[in-house]
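As you look at this complex, bear in mind that one protein chain is not there, while each of the others sits in place.
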Amino acid sequence: MAIIEIKDLYKEYEIYEREGGLKAAITSLFARKTKKVKALNGINITVNEGEFVGLIGPNGAGKSTLIKILSGILFPTSGEVKVNGIIPYEQREKNAINIGVMFGQRSNLWWDLPVIDTFELLKEIYEIPDSEYEKNVKEFSKLLAIDKYLKTPVRKLSLGERMRCEVAACLLHNPKIVLLDEPTIGLDVVAKQRIREFFKMINKKRKVTIILTTHDMGDVEKLCKRIIIIDKGNKVYDGELERLMKRFRKLKTVTFRVSDPNISKSKLESLFNEKIKNQKIKLLSKEKEEIKFEVNSEKVNTSEFVKETLSKLPVVDFKIDEPEIEEVIRKIYKKGI
Amino acid sequence: MIKKESNKNNNIVSQTLKAIKLWFYYRKMNILSAIEYRANFFLILLVSSFEQIGQVLLLVILFNQIDYINGWGFGEVLLLSASATLVSSIVLIIIAGLGSIPYEIRTGELDILLARPKSLYLQLAGSRLWLIDIGTLIGGIIKFIIAIVYISISPSLIDIVLYFIALISGIVILIALTTITMSITFFSTKVRNFFFVLYRSLGLGEYPLEIYGSGIVFLLTFILPLGFISYYPAQALLHKGVYSQFTLFAPIIAIVFSLIASYIWSKGVRRYTSTGS
Partner (left out) sequence: MKYAKLIKIAFLSDIEYRIYNILLFLLTLLQMFILVMLWSAIFSWNNVETIAGFTLSEMITYAIVAVLITQLWENDYEYNLEDFIKEGELTTILTRPIDFFFYAFSNYLGENLSVIIYSFIAWIIAIFAFSIHVPIGITLLLFTFSLLISFFLMFTISMIIGCFAFWAEDIHGVSETIRILILLFSGSFIPLSFFPEGLRIIANILPFQAMYSLPILIYLEKITGTDIFIAIFIQIFWAIVLYLVARLFLKQGLKRFTSLGG
């Protein structure tokens, strides 16, 4: 059942441009140049209840804009958006009850008061019934290991401790949908792990739909089955992470170290002429003793190729690399799909 | 979990009651926060009484050399000053949080507030409380008592009621003006704190309006109704001169300006939510 429906979503901004320096500053007092920026360029997305979707893309791609529109704090230029049947920007307060938001850099907690005080304020704001509130506080404190921090003023907590409290805070009112904008930014490995497990749990157990924006591929790998890649306001990929990886994993990098540093490139090209011609392999680089090939494992058997190379070249050592998610994403950012 | 909407929960009265309850809750948080910082209440009271004493002293020094400002003697001008203090300190106690709007926009905290199921205005207004305003309020009450004793007037019951109505209207008007001023921050890209800009122009109402020509008095009564912050409430008790009859306009002006303020505010929020940050 579709819980989020986005149709033909467009968002345009007008920004002011100005050069630096004294003259430009004074000129700008009288007239300002504006530029139109397309943040979202016709986005179509449907998310079903209980899904865990990763939203990734380079900086400025439009991810935050999308999240803001879903949380009802930003109006689109055109298009149709429905979150749990409600148009978020038209019924902001009603929508807010169904969603929990976590904006990585910004805090939901009152800086100088103990964590529990903010929780109680949120209880008032979201009108959470007593029994539910108590249950959630107890359960979350245990799962996120924050019970000992509940009475500590937020300003005295470390980043990791604070983030765990933020996570608890955004779920206190049992939202159906959770929007996370870079929730693990700046955290150490252990903290990240804890938070990831928590999100996994509530997604599985409580069927909470989660949209996660992140630059951390570890988050994506461990949590999201489905990913959506946004670049320059366009949806570039929408589907299973596995499928994307398979597509890019077929290209392996094989690195050979040879004893003779003076093998020329042209010699290499002629040695492997047939394979290079048929795009089975590609010579990536040759630096002294190190030779790198890109091997399309769909077109040629990697181990066969390695055997062949061992017979043709004085190989001392070799290794086979599969692209990491990071690299795949980086490639997509650079060249698109 | 989405609660079943019941019609009972949605009418204006219960919404208002809920809003007031939430506002008090915020005040509790603010005070807790101040305690957390080990705010020295006595030091704050001291500083604010300093301020009040300073203001009174200036008036004393002035009236040491002159007898009247347009027929208003020392006690009467003191009453004017007391009314101004009462109104502005109560307003600050209610909505001091609005002054943090530029900061919230800059840090992006405003987005967090918007993502919550309560009115943005209420959340902002509640978010801050300067304890010194409580001290100022006390100072204002003391000034008021001194002024009344000095003038030794015996106001009728009607006058007293009128004074309170005028005072409350003044509070509403100042809240409206502050709201309008702070709404400007939603429209300009470069934002600084206009809060203080407003509060400095309050000086216009600090002296008997008679010092200005009738054109300005009209302006300060109907267009930029700063006159209702101190002058007209004081007039409820003093009935001096031809302008005093305008005191009766207080509630009307209050209602008109609240409507204007809420309109501009909603336009401002709309502007912010269509352009992001």
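In order of appearance the chains are A and B, and numbering begins at 1 in each one.
Keep in mind that, in the parts below, contacts are C-beta pairs under 8 Å (C-beta built on N, C-alpha and C of every residue); 3 or more make two chains touch, one makes a residue touch a chain.
Nothing here was measured: the structure is a model prediction, and the numbers come from that model.
Screening B:I138, B:I165, B:I184 or B:I260 against the full complex identifies B:I184 as the residue touching the chain left out. Of the candidate positions B:I12, B:I66, B:I158 or B:V242, contact with the hidden chain is made by B:I66.
In the full complex, subunit B contacts the hidden chain through residues 37-40, 43-44, 46-48, 50-51, 54, 57-58, 61-62, 64-71, 132, 184, 188, 190-192, 194, 197, 200-201, 203-204, 207, 210-212, 216.
Following the convention adopted for this analysis, only the chains that are shown with their structure count from here on.
With centres taken as mean Cα positions, subunit B sits 46 Å from subunit A. For subunit A in complex with subunit B, the touching residues are 13-14, 16, 65, 68, 71-75, 84, 89, 92-94, 96-99, 101, 103, 105-108, 110, 112-113, 117, 121, 124-127, 132, 153, 173-174, 176.
For subunit B in complex with subunit A, the touching residues are 1-3, 21-22, 25-26, 29, 32-33, 36-37, 107-109, 111-112, 114-119, 123, 189, 270, 273-276.
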